[in-house]
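Removed from the display is one protein chain of the complex; every other protein chain stays in position.
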Amino acid sequence: MNFVSDHLYGIHGTVLAAICSANTALTSPSYSADDWTARAAKLMNGVFERDVETRLVSTGTIANAMALASLVRPFNAVLAYCDAHIIVDECGAVEFYSGGARTLGIKEPRGKITAAGLEARLKGFVRAEHDPVPSAVSITQSSELGTVYTVEEVAAIAEVARAHGMKVHMDGARFANAVASLGCAPAEVTWKAGVDVLSFGTTKNGTMGVDAIVFFDRDLAAGFAHRQLQAGQLMSKSRFLGAQMEAYLTNDLWLDNARKANANATRLAEGIKDATDLRLPLGAEANQLFPIVSRRLYDHLIAAGAQFAVWPGVGSLIDQPSEDEVQIRLVTSFNTRQEDIDAFIAAVHAAGVQ
Amino acid sequence: MNFVSDHLYGIHGTVLAAICSANTALTSPSYSADDWTARAAKLMNGVFERDVETRLVSTGTIANAMALASLVRPFNAVLAYCDAHIIVDECGAVEFYSGGARTLGIKEPRGKITAAGLEARLKGFVRAEHDPVPSAVSITQSSELGTVYTVEEVAAIAEVARAHGMKVHMDGARFANAVASLGCAPAEVTWKAGVDVLSFGTTKNGTMGVDAIVFFDRDLAAGFAHRQLQAGQLMSKSRFLGAQMEAYLTNDLWLDNARKANANATRLAEGIKDATDLRLPLGAEANQLFPIVSRRLYDHLIAAGAQFAVWPGVGSLIDQPSEDEVQIRLVTSFNTRQEDIDAFIAAVHAAGVQ
Amino acid sequence: MNFVSDHLYGIHGTVLAAICSANTALTSPSYSADDWTARAAKLMNGVFERDVETRLVSTGTIANAMALASLVRPFNAVLAYCDAHIIVDECGAVEFYSGGARTLGIKEPRGKITAAGLEARLKGFVRAEHDPVPSAVSITQSSELGTVYTVEEVAAIAEVARAHGMKVHMDGARFANAVASLGCAPAEVTWKAGVDVLSFGTTKNGTMGVDAIVFFDRDLAAGFAHRQLQAGQLMSKSRFLGAQMEAYLTNDLWLDNARKANANATRLAEGIKDATDLRLPLGAEANQLFPIVSRRLYDHLIAAGAQFAVWPGVGSLIDQPSEDEVQIRLVTSFNTRQEDIDAFIAAVHAAGVQ
Partner (left out) sequence: MNFVSDHLYGIHGTVLAAICSANTALTSPSYSADDWTARAAKLMNGVFERDVETRLVSTGTIANAMALASLVRPFNAVLAYCDAHIIVDECGAVEFYSGGARTLGIKEPRGKITAAGLEARLKGFVRAEHDPVPSAVSITQSSELGTVYTVEEVAAIAEVARAHGMKVHMDGARFANAVASLGCAPAEVTWKAGVDVLSFGTTKNGTMGVDAIVFFDRDLAAGFAHRQLQAGQLMSKSRFLGAQMEAYLTNDLWLDNARKANANATRLAEGIKDATDLRLPLGAEANQLFPIVSRRLYDHLIAAGAQFAVWPGVGSLIDQPSEDEVQIRLVTSFNTRQEDIDAFIAAVHAAGVQ
């Protein structure tokens, strides 16, 4: 009953097979000059229905930090949701990679920044040169609270950003889950809505460890291979990153996995939402649930062997836990076991009848 | 009637005379090897009753950022009051000089962090390696809201810091005003209370532009001359910084100036505190006042030609302005004119009787 | 006939099998808390006959840059061979990760810095605070010119370093090849000889992509997990890095592979050393050869389909190519094909008889 994170689960069989297959070539060019990386890039063009610049790196944190470092200068600021991964979970990676740019948070009720919230936050930059210049906004899709930005919401944020001379970054650590949830074309919710650069995550959704930075505006990627090398992120055996990404994008494996993960979350949500001592204020939009549970239920679940995180962030402002409650996070993966979901649901209800 | 900031006022005559006098030497060694700098360092030892490492730089922002860069590594965090100058007014200087360390704020009611507030904030570092390591706390003396830390308050904060392996920095942009207000020995409220490094500001209190970084623990200053050079802060004509500091420290000019500035603030506070449409929730502890005034009074004062800032920060949590009110900041200097103080007081009361 | 680099070759079967095996666990803790990483760390302790701090990262450039960033401050300098990988091949990674420290080269005849050369270079720091403070020396084992430092050479360099308050880093991108060549215990040529931190490379020698930073002095690793996270180098699916390293260290696979690679180089050297139009001034100490060949031979080899690099560095000072010659680099791997070696030898001799 492991609902701690989707990244605890392993590699999808098809992806692992691709790694093995790539190893049958005796030699291969390095530093992204290999055929697998080339084919993956071509597939990415297909996914987004346009020519994009795809750069493969090893983690989502690097994808975010290097994408944003391409958009900002040291005296700039990046605006994001107050508990965005880039603000509270990456140990200052943006500050480090950018050489000093600040990440500044916007408090919002549902884990998603809004165009109005962004506009209001920008009005707070009243200190002239004492303030950093806000030059990028980063939105997480799906969000740190499991919610999903609609195409319209992204477009509205991007419009505000554009009006203030800011670039738009999307942290897509769970981009697949968002697209699967929306059922829209990837292009619709990214560049067509005004996104400039996307961290296209795959690691949580079936690969061993590769994330892509997708530049929709190729000018923003000028010199990026050098930046990658300097950061130690241009791998010599790049074929194995390329192979993972190729397999991930082939035959919509990425969307299939995400649909499964989302379906698991939906099933879990359906099973628990009417339980005693539990509320689901944000519903089940992708593959993360944030129930507010009583301490009693919490203790019962732990005793039953369930594994999950207590949410350290502010959570949903529309419904906050009381003193006797705690907000937890449940994450499902494409290969979360059905019996684990059933067992968790049973444990929740068992607690209710004790 | 200029109460915008003490740094708008000029150079004290004695300090300017010292600059002129230092120029009578045909040549002088550079890069802090001059006699004036040596004498200033010796005077600083006297001020603090011990051997300290004194390094002269050109602004308070540099003093803060370079002092803190000596205490932290890029994956560390500096804790301070939520509206500390280093957090909201220095455009990310700490992030830049440290190469990525984060400044994280603690919200407190009176502009001063408390030992309890620090302890509570430290409990929030629950994300393991995802969080930066809190390695320094910075306290502003006197604070951004004009309040002054008592010796006991500083010691209590330092004790918490020490228990968590953190260093203590004091942003003393208005250190003189704080010492003058406390009436204690400078040593009492700094190293004896647990402060490791002090930004000893002078620019707001009568010099042309020189601040000292005072390292009470000299080991923390290892290699600092190189850091200064690299930052472009080891001046060739250092005698003119040394001369300013020497004059500033001689015959307690620094304390005399601060006492005058504080007295001006006190006089101003006394004159306005009972006025209609005005409250002074934080009193007059040093040389800054933060009245909450009605919009009507605000408009009247502007019309009367008064100059001051509307406070962009959170202000005092113990008494927040209503919708019809605004929090303003009034800063006095050692050479604020008495007639300006009188005129401002009169304007405040004139508004009340209209 | 691919002798461009050992990193063009793939993953050793045993390592790939370990990746596949690690995937059979449904879930596993992340961020280096997994069992594979723990076992790899234990094996590393065995390799070095002491308790060491082992941190896994994804490339050799990151290993070098993050190891050195742990040893230096922004106003420091790292000394290394003039054509050291960290100076000429990593696009300023040390400068970036350290936030400004400089890498400064020492020209030496055989690709290895010497104690005398280091001592002489240190005498050049005569500019006081205008110079960065030399705080680390980095030696590449085996070197960029394929030579191998003896235990005595390392110890002599470390002694000079120690006398000047400097730390010693070893860039062991081809550490296995050096140890295999020396036939000594890994401990002898590292910490027992005075090395503080080692970049323990594996990627060129049979893994998919994992290098270890081995801290012999654990104090130097304080806070390193945070540094890793900030750099995006604490992988969520860390079990797959751990599994690679575990397999690599088990049953001396790392040394077996290195011995094979070295033997391939020796065989190649033996086959070509007496050829017309070719000299091997530096012999065959590990798995890299740097022949000086005539332009005629060079053209012939290219025409015959051989792949290799023209060396862009200064090469061996004891024997420099003439105008009509070119210095090339031939690298062998554990799985370089014997027929390719034979074909290359034949091509060299065929050119000679034309």
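In this document, chain identifiers A, B and C correspond to the written order of the chains, with residue numbering beginning at 1 in each.
Criterion: a residue touches a chain if its C-beta (ideal position, glycine included) is under 8 Å from a C-beta of that chain, and two chains touch if they have at least 3 such contacts.
Not measured: the values here are computed from a predicted model.
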| item | value |
| --- | --- |
| Sole residue of A:Val133, A:Val151 or A:Leu220 that reaches the chain not shown, by the stated touch rule | A:Val133 |
| Omitted-chain contact residue, chosen from B:Ala18, B:Ala40 or B:Val57 | B:Val57 |
| Chain not shown: contacting residue from B:Ile157, B:Val214, B:Leu229 or B:Ala306 | B:Leu229 |
| Footprint left on chain C by the chain that the document does not show | 74-75, 77, 88-92, 95-97, 99-102, 124, 126-127, 129-132, 312 |
| Sites on chain B contacted by the missing partner chain, in the whole complex | 2, 4-5, 7-11, 16, 19-20, 22-30, 57-63, 65-66, 90-93, 96, 99, 203-204, 208-209, 226, 229-237, 240, 335, 337 |
| Absent-chain interface as seen on chain A, which is shown | 31, 73-76, 98-100, 128-133, 223, 225-230, 234 |
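Rule of thumb we're sticking to: only the chains that are shown with their structure count from here on.
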| item | value |
| --- | --- |
| From chain A, the most remote chain by mean C-alpha position | B |
| Identity of the most central chain, Cα criterion | A |
| Chain A and chain C, separation of their C-alpha mean positions in angstrom | 35 |
| Of all residues in chain C, the ones touching two or more other chains | 99, 226, 229-230, 234 |
